[in-house]
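Omission of a single protein chain aside, the complex is shown with its protein chains in their original locations.
The block that comes next holds chain A.
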Amino acid sequence: MKRRDSLKALSLTGFGLAVNPVEAAVPAPPDVKPLKIPGGRQKFEAERDARLNAEKFFTPHELQTVTVLSDIIIPADERSGSASQAGVPAFIEFMMKDQPKNQTPMRGGIKWLDNTCTKRYGKSFVLCTKAQQIDMVEQIAYPSKAKPDMTQGASFFSFMRNLTATGFYTSQMGIKDIGYVGNVPNQWDGVPADVLKQYGLAYEERELTQGK
């Protein structure tokens, strides 16, 4: 049943006219465009991904906070760009929706950070000067050294650091940065000779001759 037909049926109900009671009670879902299922995905996964991508979790302020924090954690250097240049904030946004258990630690952590910055500097984290932001981060970036009133912030910062590292090093930019050179068809013929030498290791005779 198309949506407009079900609406018609519902409006007829108002006049007390006979309609199928089941259909009246459960209106047909709105027409949706058929979803193209990407290669390697199951249908339910593709539908779920499409639904999550259509949702928004972060407010603009939260997204801005996440962006600033991720770039403090992984800044650009001579070898590669920064976390936000690698798309980390968008990845973190997705993970909030994909695994909703992340939402409260993230939303609450940002709020904790703003509360603490307001107390210390009179404004929220993103409105602080760069020096104030770093001063704040220093309080929460080393869990074993965090003062008792900073431990929740340290937990939040570790959470942000983990998400940032994963988001960065699983991006195209991050994989180039870390120097991973696999994921291509190749022939494995053992550890390079110079590396064996460096570690004082050698293959056994049978390993060098087998299959030859």
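Note that a residue touches a chain if its C-beta (ideal position, glycine included) is under 8 Å from a C-beta of that chain, and two chains touch if they have at least 3 such contacts; residues count from 1.
Throughout what follows, contacts and distances are computed from a predicted model.
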Protein that the absent chain corresponds to, by UniProt name, given "Choline dehydrogenase", "2Fe-2S-binding domain-containing protein", "Phosphate transport system permease protein" or "Na+/H+ antiporter subunit E": "Choline dehydrogenase"
Selected residue (touches chain absent from view) among A:P34, A:P60, A:P148 or A:G182: A:G182
Among A:V66, A:C117, A:V137 or A:M150, the residue in touch with the chain that has been omitted: A:V137
Hidden partner chain, residues of chain A it touches: 37, 39-40, 42, 44-45, 48-49, 52-53, 72-75, 77, 87, 91, 94-95, 98-99, 137, 141-145, 154, 157-158, 161-162, 165-172, 174-175, 177-192, 194-196, 198-199, 201, 203, 206-207, 210-211
